[in-house]
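The structure under discussion is supplied below as structure tokens; questions concerning it will follow.
Only a single protein chain was left out; the remaining protein chains are all shown in position.
Note that the chains are named A, B and C in the order they appear, and that numbering of residues resets to 1 at the start of each chain.
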Amino acid sequence: MKRPLIVGVMGGGHADEEHLQSAYRLGALIAGQGWILLNGGRNVGIMSASACGAAEHGGLTVGILPDDNPAQAGEYIRIPICTGMGSARNVINVLSSDIVVACQGGAGTVSEIALALKHGKPIITMGFDARAIADLSHSRGLLAAARTPEEVIAMIKDRIANLTASLPSEDHRES
Amino acid sequence: MKRPLIVGVMGGGHADEEHLQSAYRLGALIAGQGWILLNGGRNVGIMSASACGAAEHGGLTVGILPDDNPAQAGEYIRIPICTGMGSARNVINVLSSDIVVACQGGAGTVSEIALALKHGKPIITMGFDARAIADLSHSRGLLAAARTPEEVIAMIKDRIANLTASLPSEDHRES
Amino acid sequence: MKRPLIVGVMGGGHADEEHLQSAYRLGALIAGQGWILLNGGRNVGIMSASACGAAEHGGLTVGILPDDNPAQAGEYIRIPICTGMGSARNVINVLSSDIVVACQGGAGTVSEIALALKHGKPIITMGFDARAIADLSHSRGLLAAARTPEEVIAMIKDRIANLTASLPSEDHRES
Partner (left out) sequence: MKRPLIVGVMGGGHADEEHLQSAYRLGALIAGQGWILLNGGRNVGIMSASACGAAEHGGLTVGILPDDNPAQAGEYIRIPICTGMGSARNVINVLSSDIVVACQGGAGTVSEIALALKHGKPIITMGFDARAIADLSHSRGLLAAARTPEEVIAMIKDRIANLTASLPSEDHRES
């Protein structure tokens, strides 16, 4: 079975209005590509905004919850995955994403950027500079910086060609 | 957003032909109801058979992998969730399912039945008798036994009315 | 470095007085052998009783907590390991034990017996019959049944000679 690309959108429970709007738009654009949006699943901040954008544009949304019950999932999450594992779910967020996009966030988001670098996942930051994390991690090569949702999508398309066996092949994007 | 029921189908990597056929048929029937099939995601046994049945009948399949990369997912898994957590993913299988169906399996499946009982998940066995587990767990009330996939579906429909707030309400089944 | 044997003592948060006394005595005997007692770490039932027995007899106690903070540990736990992972810590209980002893418990304890069978850990039940779990798991060979703490200790000593590379060699027992 061809499977669609899974784009992980990480970001904080609190974010500025401008960043929330960008996250919404990013979700909408991901849906428009036929990709799946995966995030941390809660009903706040970047998680809520990105899921809303995707769901309102017909996209499929997967939320990896720290909680043990789906009542904690945001209303735009179609598939809540309940881990009951708190912050350990950050690892699952990263491992389950073919590409990780990091939006404005706090320490949790920083941990996800570091885990993505550790596991060799391509990662794109949107609207902030995380090169210091990559430098401290000795792995700047995997990190790219975008300013807008449109730029993120263009970068993902560029990177798809370079992605390894763990990813669907190029024509799967349309499925 | 209305979300569809998630039915977890547990079972072993090795199973008899008869049980594999039942698992395939169960997957097909779950898809026919518009429910999501969730399982352990690997390309063997009950996992592979149930995912195949669902996927070939237009159903959405989610696989919670013990592995850290999606290349280990079975070919009929549309959404591979990579945990990199080995057997700890059994807990996620159970917590993420609105209802758990246990098919033929070994110790891993028994652990999932016990975890479902512990977390108060409704659980239906198909084609084998797990009352001993429920007795040892002091919680027979949550466990029901079905002989066929059709009986499983009928039991799930019966139970939906009784399910708690963590579940989609009855009309969500169609969504 | 020679390391001492780690004996995992599983059991419920609620247990009969008779079983609590056996768990206390088992903890004391484990300490007397110079072995480490590992359990689920909480301040209730078999966990509390076995840790108390070990600690009051000079033994080292390790508690693998489902919680994210050590304030939830029982008072006789010297080394609280905080997982913040709920039931997923049951897997760690089993994997970290060289030998698992299962005392009276509920569904959580049954899940640990099944996980021990799955991962090939030697397991001894004390004061109850879990052969039904082993039968359902197709792996009765790893399971032994003892009636008293003294019998458990004798069985562990018998099994040490047969244990595989994952265990300290025989003379480490004295360290």
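Everything below uses one rule, namely that a contact is a pair of C-beta atoms (placed from the backbone, for glycine too) under 8 Å apart; a residue touches a chain by one contact, two chains touch by 3 or more.
Treat the numbers as computed from the prediction; the structure is a model and nothing was measured.
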Seminar exercise, completed: Among the options A:20, A:47 or A:133, the absent chain makes contact with A:133
Seminar exercise, completed: Only one of C:47, C:82, C:103 or C:130 touches the unshown chain, namely C:82
Seminar exercise, completed: Given A:22, A:39, A:61 or A:111, the correct residue touching the omitted chain is A:111
For this session: Quick one: say which of C:119, C:138 or C:159 touches the chain that got left out.
Result: C:119
Exercise. In the complete complex, which positions of subunit C touch the hidden chain?
Worked result: 1, 3-4, 6, 36, 55, 60, 62, 64, 68-71, 75-85, 88, 91-92, 95-96, 98, 119, 165-166
Seminar exercise, completed: Residue positions on subunit B contacting the omitted chain are 68, 83-88
For this session: Determine and list the subunit A residues touching the chain excluded from the picture.
Result: 85-88, 90-92, 106-108, 110-111, 114-115, 117-119, 128, 130, 132-133, 135-139
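In this section, only the chains that are shown with their structure count from here on.
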Exercise. Taking all residue numbers at the subunit A/subunit C interface, are over half used by both copies (same) or under half (different)?
Worked result: same
Exercise. Approximately how many whole Å separate the CA-defined centres of subunit B and subunit C?
Worked result: 30
Seminar exercise, completed: Between the Cα centroids of subunit A and subunit B the separation in whole angstrom comes to 27
Problem set entry | Sites on subunit A at which at least two other chains make contact | 68, 83-85, 88
